[in-house]
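Complex shown without one protein chain; remaining protein chains in place.
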Amino acid sequence: MPKLELQGVVKRFGDRTVCDGINLTVDEGQMVCLIGASGSGKSTLLRCINLLEPIEDGAIFLDGEDISIPGLNPQSVRARIGIVFQSFNLFPHMTALENVMLAPRRVRGLTRAELQPEVEALFARFGLADRMHNYPDQLSGGQQQRVAIVRALAMQPEVMLFDEITSALDPQLVGEVLDVLLMLKKQGMTMVMATHEMGFAREAADKICFLDSGRIIEEGPPEAVFDHPSHQTTQAFLARALK
Amino acid sequence: MTRRERYEAHQRRRSLVIATISTVTVVAAIYFLVPLAPGWSKVQQSFFNGETLVKTFPKLLEAFRINVMIFLWSAPAIAVLGLLIALARDAKSPALFPLRIFGAAFTDIFRGVPVILTVYLIGFGIPGLGLPRPWNSPYIWGSLALILTYSAYVAEIFRSGIDSVHHSQRAAALSLGLSERQVMRDVVLPQAIRNVVPSQMNMLIALQKDVSLLSFIGPVEIFRQAGVFKSLLANFTPYVGAAIIFLIVTIPATRYADHLMARQMRERR
């Protein structure tokens, strides 16, 4: 049974169809990279998986359980699926530590003291031990994005979604964030990421999905998609992206 | 010193000289020309009578304590009620629909009616229903009138503050599994409130002045006390005294609000 499965997911904003019948399976511990031009529906798809956007048609399964039933309380699902955004979205009025502790305290019902060892270990693991008490505006973009990842991980999610998390970073800061993803992969985290980092996708992904106009028009292992794209649109996109 | 620095230093000196000259000219013109007006001696006698000012100032200051008192208990009530109204107006659940309608009607009514009318209607009207003392006190109902009116404005400011928090903050909080309530309480409101502190400071300053409207229904605060002196002495100087007392309080408060506003502008940039 796949960890995460999407069947014919359709998402519309008004007259505009952003996801047009997407099928996708993600196995436990797999890293799936969504690539494609801006506006091809990658971000929206991730937001749909996290139930931030209700879907019009189709279904989403987590461990074989339909999580897209209309009217289902999304809270428990979101606690199991973490998401990290392009623009970090840290809470500016809280320190890094408070950012990370908020959801476990509220949702998992733990006290600060109970969380302290676990959270400190997370900060240490991602090289942020001395940044715990800083506010977001005192951190670099790379640090902020790593705190955002720690914040999502503190909920102990089963699946992590990454929405172009390096796109807003200065080039020299991209590496430190991608390294974090490699660490997570090594630990066996199931991950879906939308990215423009083709080099990274090729190196690290287990599966590449190429999206165009809300459909996955090509998918497969990185070598197959990058080296022998069968679809003309994919070829054109890769030619531009890898130039 | 580079060529450019020399040029800029020269420009700075030049603007300083021009600013000084023009300020001195304006002040001198007011100082020398106004007394030349034919009615000046009478105006001075009526509005700027030193003797009257000295005689009435201590009692005005004492009356101002009533203003401060009313202000001190009204302001927290306004903050709480204003926030509740703002939240009621943004309530999404259909069960809370009446609350939304109420919130909208509340802000429409109390922002639409002049404060003085509300003070009269509530200050005399509700006690007129036959409440026993001390529950019919004009202090209570007059304060309530201020609280209702100001809550309506303050609620709108809170709402604009809530709107000013980027929706991505809400999305981030929701994605962590927080409930709508928790998102509002822990993520949106703290930022919203911080964003509107300068605007709310201005409301506080306005409130401090509007406390005087309670004088119409009995309390002898500074404005009424000045009016009593004016009538007895047939002289407007006590009003100038009252204005001075208000300015002593409101100028620093206004400066502070402007400072907060400027700081916020810098941070946003």
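Chains here go by letter, A and B, matching the order in which they are written, and residues are numbered from 1 within each.
Just so it is clear, contacts are C-beta pairs under 8 Å (C-beta built on N, C-alpha and C of every residue); 3 or more make two chains touch, one makes a residue touch a chain.
Assume contacts and distances are computed from a predicted model.
Trainee: Consult the UniProt record of the chain that does not appear here and report its protein name from "Acetolactate synthase", "Acetyl-CoA carboxylase biotin carboxyl carrier protein subunit", "Amino acid ABC transporter substrate-binding protein (PAAT family)" or "NADH-quinone oxidoreductase subunit F".
Mentor: Answer from the UniProt record of the missing subunit chain: "Amino acid ABC transporter substrate-binding protein (PAAT family)".
Trainee: What are the shown chains in contact with the chain that isn't displayed?
Mentor: The chain that is not shown touches these displayed chains: B.
Trainee: For the chain that got dropped from the picture, name the residues of chain B it touches.
Mentor: Where chain B meets the chain not shown: residues 39, 42-43, 45-47, 124-125, 127-128, 130-133, 136-138, 215-220, 224, 227-228, 230-236.
The rule is simple: only the chains that are shown with their structure count from here on.
Trainee: What whole-number Å value describes the gap between the mean CA coordinates of chain A and chain B?
Mentor: A distance of 47 Å separates the two centres.
Trainee: Touching residues of chain B toward chain A in the complex: what are they?
Mentor: For this pair, the touching residues of chain B are 168-169, 171-179, 182, 186-187, 190-191, 194.
Trainee: For a test of understanding, state which residues of chain A touch chain B in their complex under the given definition.
Mentor: Interface residues on chain A, with respect to chain B: 47, 50, 52, 74-76, 78-79, 82-83, 85, 87, 89-93, 102-103, 106-107, 148, 151-152, 155.
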